[in-house]
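A single protein chain has been removed from this complex, and every other one stays in its place.
Just so it is clear, A, B and C label the chains in written order, and each chain counts residues from 1 on its own.
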Amino acid sequence: MKLADLYQVENRTTVRVTYRDTDQMGHAYYANHLVWFEIGRTELVRQLGMAYREMEQAAGVFLPVASAQIAYRAPARYDDLIEIRTRVARLSHVSIEFHYHVVRRDGDDEVEIAQGSTRHAFVGRDGKVLKNGFEILRVEG
Amino acid sequence: MKLADLYQVENRTTVRVTYRDTDQMGHAYYANHLVWFEIGRTELVRQLGMAYREMEQAAGVFLPVASAQIAYRAPARYDDLIEIRTRVARLSHVSIEFHYHVVRRDGDDEVEIAQGSTRHAFVGRDGKVLKNGFEILRVEG
Amino acid sequence: MKLADLYQVENRTTVRVTYRDTDQMGHAYYANHLVWFEIGRTELVRQLGMAYREMEQAAGVFLPVASAQIAYRAPARYDDLIEIRTRVARLSHVSIEFHYHVVRRDGDDEVEIAQGSTRHAFVGRDGKVLKNGFEILRVEG
Partner (left out) sequence: MKLADLYQVENRTTVRVTYRDTDQMGHAYYANHLVWFEIGRTELVRQLGMAYREMEQAAGVFLPVASAQIAYRAPARYDDLIEIRTRVARLSHVSIEFHYHVVRRDGDDEVEIAQGSTRHAFVGRDGKVLKNGFEILRVEG
């Protein structure tokens, strides 16, 4: 795959807000958005033909997070069905950045819940940074 | 230590209910009680002169849970300071059972939040059951 | 619906184990099972034609948990697809008990992860126990 094509791939995954996720304001607690981001990037990676689990177990590649940012737009509430839209925003040999867009579908309308991004290094079993991010994601340099 | 003496040891540990713990009923969500139980038994084991982390890393002893039960008495709420009281209820060569009592201190009064128990096997790095529970806890057979 | 018919209804819901759910043993942490149970009973109630959210908001009926028990059979691991099977095990005018069976599907085989039960009271907005459990679940007395 070409890098420009990779940037076009968007994964859309749906999750339901559970009771556990809520806080006493009746909203999904603000750390859940990072869990949703994780679900989104796992599914995006799966859609690209890999699986996080195999990356870790077979290839010995880990993606520890270096930074995260979240802009909260509207609360998600108990039992809401929300959609996580995930893209690769930037790929280099040593790191990858994902962008996330979380919306609540309401018939034809949609309400923006949050957007955000996370940056991750490619790291080996020994904790050292790998320099073959393109190869890992099978992207032509 | 004699087994009868071990059964007398009670650990008391205090934790505060955070926003994350609450649900939209305004109560601590019902899975948090198992997290409190975990905090209680970790501190009890520490009080007995060991540390879970060392048990796992140095001794290669793990304590996967076999069963858990919880009786919920009264809700814990945001910002409550609760006390977890933990004892060893039963020790055998292959397993250990902890009992927990969670209360909310309110001046001299206390309100019972929950009680419960968990049973754990002693397991080695290879996943096989160990048969030296007394030795691990330094209890005379 | 007749009570005997209610007891025959089984909801089957699938969830994927996320990174958040795992602990350093590489297993789903033992409190997640209660979260799965919650997902199971929410979906069972939905399948019966109600929604927890509406019960709370419209009808002012809450189902706080009175007790829970879990028997852990085998670990669930990161990225496992697990199935939660939920039934009403007992209904009275004042309380309801759910039974849960969690399995990992592996082609035609299935591995039992856990089973358990929770008991809940029917409670009104004022915190008082309601005595119309049959009516709430539209079951003939």
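Criterion: a contact is a pair of C-beta atoms (placed from the backbone, for glycine too) under 8 Å apart; a residue touches a chain by one contact, two chains touch by 3 or more.
All of these numbers come straight from a predicted model, not from anything done at the bench.
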Contact with the hidden chain (one of C:26, C:107 or C:127): C:26
Of A:1, A:68 or A:89, the residue in touch with the unshown chain: A:68
Sites on subunit C contacted by the missing partner chain, in the whole complex: 19-20, 22-26, 29, 31, 77-78
Touch list for subunit A against the chain that is not drawn: 25, 27, 30-32, 34-35, 38, 62, 64-72, 75
Absent chain, residues of subunit B that touch it: 16, 18-20, 35, 38-39, 42, 51-53, 78-79
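The criterion applied here is as follows: only the chains that are shown with their structure count from here on.
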By count of C-beta pairs in contact, the leading pair of chains: B-C
Chain whose Cα mean lies nearest the overall Cα mean: C
Inter-chain centre distance, subunit B versus subunit C - centres from mean C-alpha coordinates, in Å: 25
Centre-to-centre distance between subunit C and subunit A (centres being mean Cα positions), rounded to whole Å: 28
Multi-chain contact sites of subunit C, meaning residues that touch two or more partners: 35, 38
